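Every protein chain except one is present and positioned as in the full complex.
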Amino acid sequence: MTVTERQQLSYIAAQAADARVNLEIETEGMTLNIGPQHPATHGTLRIVAKLDGEQVVAAEPVMGYMHRGYEKLAEVRTYPQVTTLINRIDWLGSFANEVPFILAAERLMEVEAPPRAQWIRTILFELSRIANITLFLGDMAVQVGAITPVFFAFRDREHVLNQIEAATGGRFHPNFDRIGGLKDDLPAGWVAETRQAMRKIRRFCDEIEELVEGNEIFQARTRGIGVIPPDVGLSYGLTGANIRASGVDWDVRRDSPCGLVHDQVDWKVWTHPDGDSFARFWVRMQETREATKIVDQLLDGIPSGPIMAKVPVIIKVPAGEAYVETENPLGVMGYYVVSKGDLNPFRVKIRSASFSNVSITPWLLKGVYVPDIITILGSLYFILGDIDR
Amino acid sequence: MSLVPGLVKGLKVTGTTVVRTVFPKRGMRTLMPAPSKGAATVQYPHVKEAPPTRARGVIALHEGNCTACMLCARECPDWCIYIEGHKEKAPPRRAGGKPRQVNILDRFDIDYALCMFCGICVDVCPFEALFWSPEYEFSEPRIADLLHDMSRLSEWMETVPEFEDYESGSVAKKLKVPPT
Amino acid sequence: MIGVLSELSYWQVTSIRVGAGLVAVLLVAGTLVYAHLFKMVSFMQSRLGPMEAGPYGSLQLMAEIGKFLQKEDIVPRRADRFVFKAAPFVVLTSTFLLLVVLPGGPDAWFISNDLGIYLAMAVSSVSVIGILMAGWGSASKYSLLGGLRATGQLIAYELPLLLAVVGVVIQAETMNLQEIVLAQANGEIFGWGAIGNPFIITQFAGFIIFMIAMQAELTQTPFDMPVAESELVTGYMTEYSGLRFLLFFIGEFATAGVFSAIAAVLFLGGWYVPGLDPADNLFNVIGPLVLFGKVVVLTFLVFWVRFTFPRFREDQLQRLAWKFLVPLALANIVVTGVLKVVV
Partner (left out) sequence: MSRLSSTDAVEADAPATDVEAEALLARLRGALGDAVVESHTDRGAVWVRVERDAWADLAGYLRHEEGFGFFNFLSAIDWMPSPFGRDMDSSVDNVLDPPEPKEAAPTETGVAGGDTRFQLLARVNDVTSGRSIIAKADLPSDDLSAPSWVAVYPGADWHEREAWEMFGIDFDGHPGLRHIYLPGEFEGHPLRKDYPLLARRVKPWPGLVDVELMPETDDGGDAGEGAAP
């Protein structure tokens, strides 16, 4: 059976299940509230699932339990202060949150970070991707019932976090990116230690591959579950590994690079044709490996020079509008910055990846079984802060 | 499809980890169980991990350098720094010079309950009066005690480490922590 | 030992037996919790586990019990109070009843019944009722789903469990567990009797089926759908707290120990060690220890699997039972029966 056939079949199966639910003898359904306090929602997402037996008739995510109103808060803060806030959007890959905002501001100011800063920025960007996805690889296993992989994930993510902390001073909230460059240069010995950390991450990937990905039970639980056809995924705004797992070969890092130096290294965008939960896991696994390779190559070629371009001490961004998006760990994250030439942005629209990624769940969860809700949510991989902002 | 089922491979991974954790040493003393060395965790109150030099643990105040210029209080995104000061005459630096006017710091409080540890205050300080210390053990049972006053902030100065050297290729200038 | 006991009055014998039963269940459960849940799993996950209470955290379980006893015994408002409160005891009862038929030595047993294994299989099903009671009585949707899943699963896996035992019964020609041990001690593998005939060798398929079905009966991963932490929030145990949760918790490990003991008796020769005379009075002393050692080995397997694998979905789990394990077990019975007649 070719892959496209399999994809079609599982899609048809999902639709058939949907129809079956409606046709079956009228039984009184049950409404199950998954969350907001629930181990699988890692945070406070609530899913109201109408069940018929163990089958989902309709599912409706309810969020907002963590809404912090960053778009409003950003309007009363100066540009350097905004990065402190947006650090907290996707807290597992914090540095990556800062980059698109800073790039948008830089675009409006028409300044460009010196090459060394761009290089280090890209390294930290990829490190935060590794820190983020590493946890996914363990967490996905927890969602389907294996407890041990997540401890491996926490154990080995630590190596990356240590490197981020050694360079930026913050494990989770670096606040290291500045308009026109970076806050500080790298400390001595950092490059060698980071290389070592990358080796450890690759070993972790091998372990997870054997422990989780190759496991027949894991495959039985994830293959064919939650199939997203590419056009549906795109129209819902899915990005990142979620859409690449549906066979869409699109990566902002490669296709519209902006301010980061991914075009200077040799790497590959991984896609998977199946579009199911396993494919999403698989793509993220490859992406972690690829990120370690990107970091290794970048570490070899960090140019010397200053890390800050010439920017005024008091940053006033000229009037204008700019939208910059980058390929963050969770998917495409973009900031639409409207400036009126003041100290503070006039309006910041935050396009966060998880918000769009999760918006497909009402469509996706129809007709699946209760255990598959968890598999699908786990494989879509969201961070609550990234949904609620 | 490989010959060895994934289930067996999985058991191998967890099994190996047990052996690696219990017998971390290689070679002669392999059979000495030493889980406390093999484990990735440390027994926190007994053993402490040293955070890196740059770690943003707590903000230390170099009282002598502060001129109460208010920059940090203004740039703080959380408004968690409170400064009060007044102007005073100080004796001239050189004999025969005019007396100088100096800002005397009356109050310098940081409310760590509000602080987001972003480091903007440390960055914007033009007089090298604020420094990061990697110290992290300052939690309090009462939230009000998280407001560190001037003397407490000055005490942290002792824990501020020297700045590190930069990685090769850097043209940044290494800063020095002023003596207290 | 029988000689000694016969001189004592009825109540003395009874209290000794009750004491021995409690020790056999609680001590074993405690050891398993410490050795496997606290330590082995921690090592598996590159950590140390509890280290503070007692040397190497050995008194951690005591601390946990102390903690649980202090907690409020919460009963949900709309719960069926009597059913809710009785459920953990029903589950624990099944564990104690299982213990009754286990032989610990040539003379160290509670009852020697000719229908021993039959009784064991029968009372092991009692826990299903307890779990269903817990699931229903909690008045929680998660608990109800968990309870129903558990019932479906336990009934499905009861069958392969039983069928796997039939092979052993055919080979040993008895249903008395004591005599099954002796059959293994005195048996021969196709004429070679140096290590007796531990049925794990001649009944290997049966052993594998028994272990898989046992894993499911214990609702351990990969068959822990009823208590699935990440979706049902521990299923039928969701609403329990304090002492009653503790009973479920202890019951889980005690049942793991007792089931492993049955597996050890059926397939590993129980209290017998190859090379010694099974009639030796020595076995009345070391027998329970030997059995305990075998239990630890078997539970190690159970927990190794538990903390390595993800879980099956409910339908996959049923499919495995009905489409794979049951036919395999039936084939095993046929082969065993044919060989028994032929050899």
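Residue numbering begins at 1 within each chain, and the chains themselves are lettered A, B and C in the order written.
The rule is simple: a residue touches a chain if its C-beta (ideal position, glycine included) is under 8 Å from a C-beta of that chain, and two chains touch if they have at least 3 such contacts.
Everything numeric in this text was worked out from a predicted model, so none of it was measured.
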item	value
In the full complex, displayed partners of the excluded chain	A, B
Residue touching the undisplayed chain, where the options are A:Lys50, A:Arg347 or A:Lys366	A:Arg347
Hidden-chain contact residue, picked from the options A:Asn242, A:Thr292 or A:Ser356	A:Ser356
Of B:Ala34, B:Met70 or B:Ile143, the residue in touch with the unshown chain	B:Met70
Residue ranges of chain B at the interface with the undisplayed chain	65, 67-70, 73-76, 79, 81-90, 93, 98-103, 126-127
Where the unshown chain meets chain A, residue by residue	63-64, 67, 69, 71-73, 75-76, 107, 112, 115, 118, 231-232, 234-238, 248, 250, 255-261, 263-266, 301, 303, 319-323, 325, 332, 334, 336, 338, 340, 342-344, 347, 349, 351, 355-356, 359-360, 363, 388
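What we mean here is this: only the chains that are shown with their structure count from here on.
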item	value
Chain-level touch network, classified as line, ring, star, complete or other	complete
Computed distance of Cα centres, chain C from chain B, in Å	52
CA centroid of chain A to CA centroid of chain C, Å	44
Interchain centroid distance [CA atoms averaged], chain A/chain B, Å	28
Residue numbers of chain B (touch at least two other chains)	7, 10, 13-14, 17, 40
Of all residues in chain C, the ones touching two or more other chains	44-47, 307-309
In the complex, chain A residues that touch chain B	77-78, 80-81, 83-85, 87, 116, 148, 152, 155, 158, 162, 165-171, 173, 175, 183-191, 207, 210-212, 214-219, 302-307
Sites on chain A touched by chain C in the complex	30, 32-34, 38-40, 54, 141-148, 151-152, 155, 211-212, 215, 217-218, 220-221, 369-374, 378
Partner chain A, residues of chain C touching it in the complex	41, 44-47, 141-142, 145, 221-222, 224-225, 228-233, 307-316
